[in-house]
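See structure below.
Yeah, one chain of the complex is gone here, protein chain that is, but the others are all in their spots.
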Amino acid sequence: MSEFKGPRTWEKFVWPIVAAALALAIWQYAVIWTGTKVFPSPMNVEKGFAELLHKHLLWADIEDSLRRVAIGYGVAALVGIPLGLCLGWFPSANQVVNPLLQLLRPISPIAWIPVAIIFFGIGDKPAIFLVFLGAVFPIVVACAGGVSNVPHIYRRAARNFGLSNLQLLRRVVFPAALPQILVGLRIALGIAWLVVVAGEMIAVDSGLGYLVIDSRNSGKRYDLVVAAMLMIGVIGLVLDLVFRRLETIKSVRWGFRNAA
Amino acid sequence: MRFFVWLRPVAFLLVLLIAWEIAVRMHPGLILPGPIAAFAGIFELMHHGLLLKYAVASLFRVTWGFVLACITAIPLGLALGWRRRGEIALSPLIELFRPISPLAWIPIAILWFGVGDLSAIFLIYVACFFPLLITAMSAVHNIPAVYINAGRNFGLSATAFVARVLYPAVMPQLLVGMRITLGVAWLVVVAAEMIAVNSGLGFLIVDARNAGNRYDLVLAGMIAIGVIGLLLDLAMRSLEQMKSFRWRSSEE
Partner (left out) sequence: MALAQAVVAPIKNGYKLRAEQLGVVYTSDGKNLAAIEDINLEIKDGEFICIVGPSGCGKSTLLNVMGGFLSPTSGSVTIDGERVTGPDRRRILVFQERGVFPWLTVEGNIGFGLSNLSREERERRIAHYVQLVRLQGFEKAYPSDLSGGMRQRLQVARALAVDPDILFLDEPFGALDSITRVIMRGELLRIWQTERRTVVFVTHDIDEAVQLADRIIVLSSRPARIQQIVPIDIPHPRNISSPRYLELRDELLKQIGLAYEI
């Protein structure tokens, strides 16, 4: 890079704080300067937060959203990982199934809502179905890719040592593919979080997504809207960080170039 | 037999479609129509010119939102990737905003832009901005140090460096990121249209259901969305294959 010395450790804390403070200041100033009556200032949002916490609304909504993600994502992993591994291991199976996946993937899970409602009614289940749809494609693709990208050299070495097919899969292919699988799982979790919020804005009446839409519809409470948005961001970030932690485990760290 | 290999996925799809049609016929009370009705729905929409009109509306929004995001996010991302301090400063903010579903921005979008095209374009813009920003930053990180040193060694000016070293070096990864982001944009436009706008393929789905439970049109819309999304993806992939961008694969 253009600086010879890399940034020192204190800088890793100072600069983000400076940037965040600057952003808050600009926000506050913009609200005052435009004299808007509706858009909240940082302080309005903070008060809104307190209000939500006080009314115990926030926890219930967070719980609902997380629950739907947990179930939908869990099912997506249970279905997607074996399916992806199979597709990666049997290229002929992949060749047959892949076009269908490529056709279904660009259809936003939200577009499935009418179909979901037919089969699951209204409430939790269609939201879980949407999360499943959103998460299953990245998981399948990552597992298939991870398996098919295992360097031939590892397979050859394993065969050299006389491993059977099953042993090869368990002791070589799976560990070799694991870094890529983990990345896919992390991305899928991020998508699941996006989808659940979106789904709650349309098809359900609880959860953080619903909170966003409802705060506006029932009273133009934009302070609550922004508070809910920030909450969504924070939880999504935490989920991502937890996953990144997994990527530092020694037996998969080799697969991540940037893991120090 | 190359021809038969190509036939297999087609056969697979046909088998699924037939199974679907049979399943629907066996449940006469089911609202969900079968594939034949869905394809008939496509023809009906095409006949009325609605399919084209709505597809164009959706594509129009995607294009504008995506292009605006490219113009703003990519240079910013490249700059941040280059200046580590800038990236360190903004990274937490970016990571905070990234997990917020673009659709959660709808109330703000409506507040600022009302209900209509501008709102939808804003949503697409937000949806594309963060992934493109992150891709650009990552692409700069991944430039092998040897290229940068060579550029310095030959005494290139700043503009020459950007044009002759930076840009070609980041292009392959940027193109992949752009393709993925375009896919995201397509997903978001449909969702956004279902909630906040009065035209487009997303709106078609919502409207077909609300105004008469025309589930055949709902499915027709979904099929159209899938096909167009796939075509967009293939178009971007062919861009990646162009020779001048393909050097990356020879590296590996």
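Order as written gives the chain letters A and B; numbering starts at 1 within each chain.
Everything that follows uses one rule, which is that a residue touches a chain if its C-beta (ideal position, glycine included) is under 8 Å from a C-beta of that chain, and two chains touch if they have at least 3 such contacts.
None of these values were measured; they are calculated from a predicted model.
Of the chains on view, those touched by the hidden chain across the whole complex are A. The hidden chain makes contact, of the residues A:8, A:37, A:54 or A:156, with A:156. Residue A:252 is the one among A:23, A:187 or A:252 that touches the chain missing from this view.
Taking the complete complex into account, residues 151, 153-154, 156-157, 159-162, 171-172, 175-176, 178, 250-255 of chain A touch the chain not shown.
The rule is short, and it goes like this: only the chains that are shown with their structure count from here on.
Chain A and chain B have centres, each the mean of its CA atoms, that are 17 Å apart. The touching residues of chain A, when paired with chain B in their complex, are 1-3, 6-7, 11-12, 15-16, 18-20, 23, 38-39, 92, 95-100, 102-115, 118-119, 190, 193-195, 197-198, 201-202, 209, 212-213, 215-216, 222, 225-226, 228-230, 232-237, 239-240, 258. Residues 5, 8-10, 12-13, 16, 30-32, 82-85, 88-93, 95-108, 110-111, 141, 148, 183, 186-188, 190-191, 194-195, 202, 205-206, 209, 215, 218-219, 221-222, 225-230, 232-233 of chain B are the ones that touch chain A when the two sit in their complex.
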